[in-house]
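One protein chain omitted, others in place.
Letters A, B and C mark the chains in the order given here, with residues in each chain numbered from 1 onward.
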Amino acid sequence: MKANASQWAQLLVVYGALMGLLALTAGASFLPGGWWSTPVALAIATAKAFLIFYFFMRLRGQSGLVRIFAVAGFFWLAILLVLTSADYLTRLWAV
Amino acid sequence: MPPLNPPAPPSRGYLSDGTTVASWLCTRDHKRIALLYLFTITFFFLIGASAAALMRWELTRPNGDLMTSDTYNRLFTLHGVVMVWFFLIPSIPAVLGNFVLPLAIGARDVAFPRLNLASWYIFVCGGLIALYAIVVGGVDTGWTFYTPYSSTYSNSNVMVMATGIFVAGFSSIATGLNFIVTVHKLRAPGLTWFRLPLFVWAIYATSIILVLATPVLAITLALMALERGFGVGIFDPKLGGDPLLFQHLFWFYSHPAVYIMILPGMGVVSELVSCFSRKKIFGYKVMAFSILSIAGLGFLVWGHHMFVSSQSVYAGVVFSLLSFLVSVPSAIKVFNWIATLHRGSITFGTPLLYALGFLALFTIGGLTGIFLATLAVDVHLHDTYFVIAHFHYIMVGGGVMAYMGGIHYWWPKISGRMFPEGWARFSAVTIFVGFNLTFFPQFLLGYLGMPRRYHIYPAEFQTLNVISSAGAAVLAVGYLVPLCYLTWSFFHGKDAGPNPWNATGLEWQTPSPPPSHNFEQTPVVTRPPYDYPPL
Amino acid sequence: MTSAEPASAPSPYSDAAQRDVANHLGMWTLIATEILFFGGLFLAYCVYRGAYPAAFSAGSHRLDFWSGTVNTAVLLTSSLFMALGDAMIRVGRRRGLQVCVTLTAGLGVLFLAIKFSEYREMYAEHLVPGIRYGAAGPPQMQLFLFLYFVMTALHAVHMLVGIGLLGWLLTLNRRGRLSRDRRAPVSMVGLYWHFVDCVWVFLYPLLYLIPR
Partner (left out) sequence: MSAAPLSEIGGGAGWLPEASSFAPRVDRVFDGLLAASAGMALFLTVLTLVILVRYRRGSAGSRKAVRIATWKIETAWIVATTAVFLFFFVQGTSVYLEMRRIPAGIEAINVVGRQWMWDVRYPGGRREFNRLHVRLNTPVRLLLSSEDVIHSFFVPAFRLKQDLVPGKVVEAWFDPTRAGTYMLYCAQYCGTAHAEMTGTVVVLAPDQFAAWEGGRDGGAESGSPGLAGAARGSAIFQKYGCAQCHGDAAGSRAPRLAGVYRGPVRLADGRFVLADDQFLHDAILRAPKCAVAGYAMTMPTYDGVIPEGDVLDLISYIKALPPAPASQVP
């Protein structure tokens, strides 16, 4: 029973962190924007996603194999984004 | 491994476990689902082949006077769509993969038997939608669906066809997911990763591509269809959209998809070459890793379809380099197959004839892929018949040859009967001859500048086109003969016995046809793969 | 796929632990597929936002910031209850599971209601490309709004599927089919629900928080 209480407490702490991050990113959007706004917003989103994957989706208790499967989708998405950017970012370069 | 000589089968195994229609349509047995797929894709092959026959008939005349342009355009679209998505992509994975994979790893079934059956129903749904699109007037965009033609200008049933492919895509995803989990979790005790037959490795790598690439095709077709439906969308140049983005998304799926079409064939050929030279495959680990690296690197080269599309010059250079690199593992595989034959004890059964045909034709197709990956040369050859010849050499000469070889190799296991060897050798040779007659002239046509998707062409291209069409007639004979004798042998062939080829591999330790649950006791593996006795 | 098979049907598995890992691998594979399914849209977003930053900023400021923010909070809370429900059934508390899953589904419905009111508002303001559009602004703003609708609608479809799955869990639980030892459906639906939540976590800053 005690183990469970600590588990629920842990979930609540993670939830608090998630809501805190949400408040942070929503609040930051009222500041005057700059080049850093979007990277910061995406960093916060990544942190939130990590918390959800690691605690809510219980990756922390899973085998390495399952963790690899969890990362694979993001890795392949990165391939799609990076190689397509290789086209769009260099279109105007001189030959 | 010496065969265990199981007791004579009381009946025809899984085939006699219920003979009602419902027992087939509600089955969860991977072997029966494999047969359901076999019938379905054979039907689609005949449709795609009929379109090819009509196209080759039209191309005997330079004036394009046997059919209208719209008819011809609908024919090559139908041919490409059906052959790729409704025949070749499901061919080896969904038929031979479904049948052999659980047997080869000593499992009772795939990991999710219901999902397996559902995948066939999804496939049939997608197929029926595609057939509906064909029946109500066809589609004239080419299998590549390039925007803005497909999204704005075409007057054909693009939405319906896109829906059919979209639906069939989820069947691919379900199959891939099932095989990945099956290989990870259901291997027999002792069957470590490096004891797996290369066919299993190939199906596993293919499944990874299926799961990670197909969703991108689905969303791309959905975006194209939305643009068509609402008249506004992200590929529309009027709003600042870029048609090249569609091409990036399409080829991010469709280049990996060409490896979906060849990797299973490479797996089959590895089994055939090893079995008929009675020798362990040469460089087994290198073969396994080359399969994985083709699957991985295959995701990095899609831009080689866009060299003249006005994508960035630098992106072109990067994609060209990566295309050369992805070819290295393919070359290694060719060398290893030949090295496996070296100092073997070779018998020329029909499956080996198909495997040798694969070796020759895949090599030619692959080498011409190298021509196309070379930037300066592709500028000239892009969208000519050279490309058509390149991919038919690989997909028909490689993929379909391997599929036919695999069907013949496992036919005794599937049906419990032998096919007539004489007829089978005749048709294997006929296919090889007819194939080269059909597609070799197309390399010349392409170099001379005959563009793809042209049914009206300058008169001096006629001779080569007529030769090509004559070859297609020979090819038709080569494909129709096996259809006849395999059907005949299913009912009347000689009893095969559990292991007619004396092959290693767990699937040959079951009776032919195997019982519904495959194995009485779960086998325990203690030996490396292809463990043939020393010569 | 995940429900308990009748005892007579042949199972490919040798024991429950093996089946459990297989279920997890299958679900994570599905999630990888889903990431790339949404991935095509994220790619389009990146390309066009890079090309037309001003139009995207203008489009973003036509969205209702508070709806997006409240919806994020709603989904994060629903995920909390889903995780709590999973923790409940792990100690066999079926009533607790029922309460948590009901709350999760309720918050999901609330999310969709807020989303729908946003759509209706935008329809009234002629901000729906292809259906009702008449906004002043650069033509590329339509690219942003089109992507907004496709991304959020695809997400909403996933929410609908998720709510359906939650309803299925409630039914299973009411029939006594879930327990400490038979909780695979809860884990599987939970993974799916959290994943859909994660997608929104990225959609929120990309769509609502583009700086001027």
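The rule we apply is simple: a contact is a pair of C-beta atoms (placed from the backbone, for glycine too) under 8 Å apart; a residue touches a chain by one contact, two chains touch by 3 or more.
Predicted model, so just to flag it, every value in this text is computed and none were measured.
Considering the entire complex, the omitted chain makes contact with A, B. Touching the missing chain, out of B:R343, B:K494 or B:R527, is residue B:R343. Only one of B:V317, B:V429, B:V466 or B:V481 touches the chain withheld from this view, namely B:V317. Among B:L25, B:V135, B:V379 or B:C484, only B:V379 touches the chain left out of the display. For subunit B, the list of residues touching the undisplayed chain reads 62-64, 68-70, 72-73, 140-142, 144, 146, 148-149, 152-154, 237-238, 240-244, 277-278, 282-283, 286, 308-310, 313, 316-317, 320-321, 324-325, 327-328, 331-332, 334-336, 338-339, 341-348, 356, 359-360, 363-364, 367-368, 370-371, 373-380, 382-384, 447-449, 451-460, 535.
Residues touching the missing chain, restricted to subunit A, are 95 (touch as defined at the top).
We take it that only the chains that are shown with their structure count from here on.
Once the centre of each chain is set as its mean CA position, subunit A and subunit C turn out to be 15 Å apart.
The multi-chain contact residues of subunit C, meaning those touching 2 or more other chains, are 21, 25, 29, 32-34, 36, 39-40, 43, 47, 51.
Of all residues in subunit B, those that touch two or more other chains are 184, 212, 216, 245, 248.
On subunit A, the positions that touch subunit C within their shared complex are 1, 4, 7-8, 11-12, 14-15, 18-19, 22, 25-26, 29, 33-34, 37-38, 41-42, 44-45, 48-49, 52-53, 55-58, 62-63, 65-66, 69-70, 72-74, 76-77, 80-81, 84-85, 88-89. Residues 184, 212, 216, 244-245, 248, 252, 299-300, 302-303, 311-315, 318-319 of subunit B touch subunit A in their complex.
Per the touch definition, subunit A reaches subunit B in the complex via residues 65, 72-73, 76, 79-80, 83-84, 86-91, 93, 95.
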